[in-house]
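Please read through the structure below; I'll follow up with questions.
Heads up, one of the protein chains got dropped from this complex, but the rest are sitting where they should.
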Amino acid sequence: MDMSAPLLEAGNLVKTFPGVRALKGVSLMLRRGEVLAVIGENGGGKSTLMKILAGVQPADSGEIFLDGQPAEVASVPDALARGIALIHQELNLADNLDIAANLFLGREKHRFGVIDKPAQYRAARQLLEAVGLEADPSALVSALSIGQQQQVEIAKALSLNARILIMDEPTSSLTTRESEQLFEVIRDLRAKGVGIVYISHRLAEVMDLADRVTVLRDGANAGNLEKSEISHEAMVRLMVGRDVSRFYPHKSGEPSQPVLEAEDLRTPAYPQHGLNFTIRAGEIVGLSGLVGAGRTEMMQTLFGITPATGGRLKIAGNILVPQTPLEAINAGMALVPEDRKKQGVVLEMTVSENVSLASLRRDQKAGLINRRAESDLCREMIGKLHIKTPDGKQLAQFLSGGNQQKVVLGKWLAMRPRVLLLDEPTRGIDVGAKQEIYQLMEQLAADGVAILFVSSEMEELLGMADRVLVMHEGRMAGELTGSGLNEESVMHLATGGRYSTSKSTCN
Amino acid sequence: MQLKKTLGITLLLLAVCLLTASLSENFLSSYNLENLLRRTALFGIISIGVAFVIVTGGIDLSVGSVICLAGCGLPWLLTTQGWSLPSALMAVALVSAGIGLLHGLLITKLGIQPFVVTLCGLMMYRGIARGFTGDQTVGFGDGFKGLRSLATGRIELPFIDGFALPAPCVFLLVIALLAAFFLNRTIYGRYLLALGRSEEAARYSGINTGRMTVLAYVLCSCLAGFGGVLFVLDVNIAQPSDCGNFYELYAISAAVLGGCSLRGGVGTIYGVLIGAALMQTLRNMIVLTTRHQHMEFAIIGAVLLAGVVADELIKRRHLRRKAVRSLREESTPA
Partner (left out) sequence: MKLVHLALAVLSTVAVSGCKPSASGSGKKKIVFVTNAVDPFWNNAAAGVRDAGPKFGVDSETIMPTEGVADQKRIIEDLLTKGVDGISVSPIDPANQNDILNAAAGRTKLITNDSDAPTSNRLLYIGMDNYKAGRMTGELVREALPQGGSVMIFIGRMEQDNSKDRRQGTIDGILGRSEDSTRFDPPEIVIEEAGFRIVGTLTDNFDRGKAKYNVEDTLSKYPDIAGMVGLFGYNPPMILEVLAQANKLGQVKVIGFDENEATLAGIQEGTVHGTVVQNPYMYGYKSVEVLSELIKGNNSVIPANKMIDIPARQIRKENVDTFWAELKKTLGTDK
């Protein structure tokens, strides 16, 4: 084995789907003990490239070298045998089984067909230690947080002696704390000589973690950045192919009328804590906190999905505690929910049907659908939000995440809300669409809409918000604004004041 | 899209008709066509009801038992209990609607699975019918000829000699048109389709999904009750222990053949009608062209499976083409 040769080298990979060239000759190189970040907008070819490397689907042409030797990765088992493991964005664990059972699924340690549980637990404990997961191997996977489940996935890959770990947006559903832990594991693996291909939309993470960056755009290499060249601007420039003058457009406006006032509001999830806050017209307010801090629960209570158990809410001057989403909508509220595919869009309905879903009732004529209003609205929103779709009759499931999110936004813009609640609005969305959503938020705020948005991305939070509310274990831990608004102060409040660190994960 | 979805099943029905007509000269006789239309109408009515429930992603297994309850209840009230016709019809309608309401509330308020709720209904309503009739056959005997003509009557059509439209077809036509209009043109129909595909996304859009679900079950039970009345008017007698037995499966099959997905959100009334017609035509074909009546369910089952498989294949091809089109669209810069 030639130890000086790169661990993995792929050259001129081409992959064509019916009608589309997903990869137009992409190259990539990974060394031992290195984290290579692969970034690019959605549709840039990242996922296809990873699937080819992990044996999920073959390339049409091009070559792959492992340790300098030409290799063919024909299938997933083949890839695993060669030490290449892919950790998917959606985790592939059986959550009704315990950790050990998942780790050894399909290759259980057994004696004459009877699973040797003690041996399996012993082996599992070692693996969990290696990834820094403090959990009992007999715990059910369903009892673990998403971050912990991901660690189980990594442990599983390690147990297969993976030398090349491909991670597809591993932090997309992790809290900052969990992400930190994951980074520790990744650094640890890197020190042990494992090569890691790291795909992410979160540029801050990439800057923190990556040794090199490979940027893809439209199925081709847009450029590579060495460690010293990595900067936010450089990455964005390569990704979008042009300079992005101001990524976060927001500038605070004049303070004005309060539109949403909560007084001692109690959510069913944390009835012991009363929540108090005020949001004014034209304001963009961020809502931060760790996963489980009660952010989504509060949004759902504001929107009448899980009605408040107590307290008062004043919406645009009217006292109303919404008992159903309809009441909230009628009061001028809109919610872009966290789980876009389940709660945001109806995947199997058309763009047009999705965009009109909330406004059908208002535009009805004696119970009948106002078809003209529906098609006008659809056209308007496709134009206004730059929704990339052949036409309004396209099913939402065929749109990219960013465009699906725009469809959800379009649905609410049709209602001309006075309060817009956004729950992780840019999760899993590519840079271009992200920026469009930021610009839209900015424009709405300028038009006087009050915006409250939940985000786990510190950069976006600090970049977009006039003020940030921080929640901790169900209570409002504090409010940050102006010069007091920085990453450390947010983390301090979000972790209940116990967090102290000198390291910065975001710039 | 709507047409494409039902194209396969329409062609299948045509093929079965052509095959039967070529094997039996009597298939196209007006007498046979009238019978076939009448049966299609009876089963079509209950199938439309079931389709509403299937569209919401639910299932109603109690249809056959509701048919039994209504089918036995009407003659029992009229002949044994001596009720007047309006009050008996009103009672049957109220009980049917009440059953649907009960199902809907149990499913939406208590969150019990539709399969379980209606499975219990399947056992209960037939049991109740057997209870109040004392497990005896009930029927109209020689009476109620006028009422019975609702199911057995024929409406002479101008310009067509020897062929008359069976009365239930008129009911079916009206119900189907109303149902299709409701599903496609009203906001409530749109709500049903939306909540069938994603209950959560519909709820997050301000739709009262619970109330819409209850509505679907009420419609289903009402149409089952109405179907039960027409069935007993057609056959003249009803035996509580077997009246409407397995009819829920015919109805569900027709809805599925017609393109309704049990996952919810998908379905056209036209497709359901064609599905119901196909089921009845197959049964008719087996009697007319073969002597292997005992193979009936094997043949129906095989056709049902073939229809569903073909539908799935067509859908996949269609989806792939759409996906590709959309990919192309996205890869061109806006």
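Which chain is which? They are A and B, in the order written, and residues in each are numbered from 1.
Going forward, a contact is a pair of C-beta atoms (placed from the backbone, for glycine too) under 8 Å apart; a residue touches a chain by one contact, two chains touch by 3 or more.
All values derive from a computational prediction rather than experimental measurement.
Colleague: The chain left out touches which of the shown chains?
Modeller: Listed by label, the shown chains it touches are B.
Colleague: Can you say which of B:Lys109, B:His292 or B:Arg316 touches the chain missing from this structure?
Modeller: Looking across B:Lys109, B:His292 or B:Arg316, the contact with the absent chain belongs to B:His292.
Colleague: Among B:Ile99, B:Val117, B:Val218 or B:Ala238, which residue is in contact with the omitted chain in the full complex?
Modeller: B:Ala238
Colleague: On subunit B, where is the contact patch with the chain that was removed from view?
Modeller: Given the touch definition above, subunit B has residues 24, 26-27, 29, 31-32, 35, 39, 130, 135-137, 141, 152, 231, 234-243, 245-246, 283-284, 287-288, 290-294 touching the missing chain.
One rule holds for everything that comes next: only the chains that are shown with their structure count from here on.
Colleague: Would you kindly tell me how far, in whole Å, the mean C-alpha position of subunit B lies from that of subunit A?
Modeller: About 44 Å separates the centre of subunit A from that of subunit B.
Colleague: What part of subunit A is in contact with subunit B in the complex they form?
Modeller: 17-20, 43, 218-219, 303, 305, 324-326, 328-329, 335, 337, 339, 342-349, 353, 357-358, 360-361, 364, 367-369, 386, 388-390, 393-395, 398-400, 403, 411
Colleague: Quick check on the complex: what are the subunit B residues that touch subunit A?
Modeller: The touching residues are 1, 185-188, 190-191, 193-194, 197-198, 200-208, 265-266, 320, 322-331, 334.
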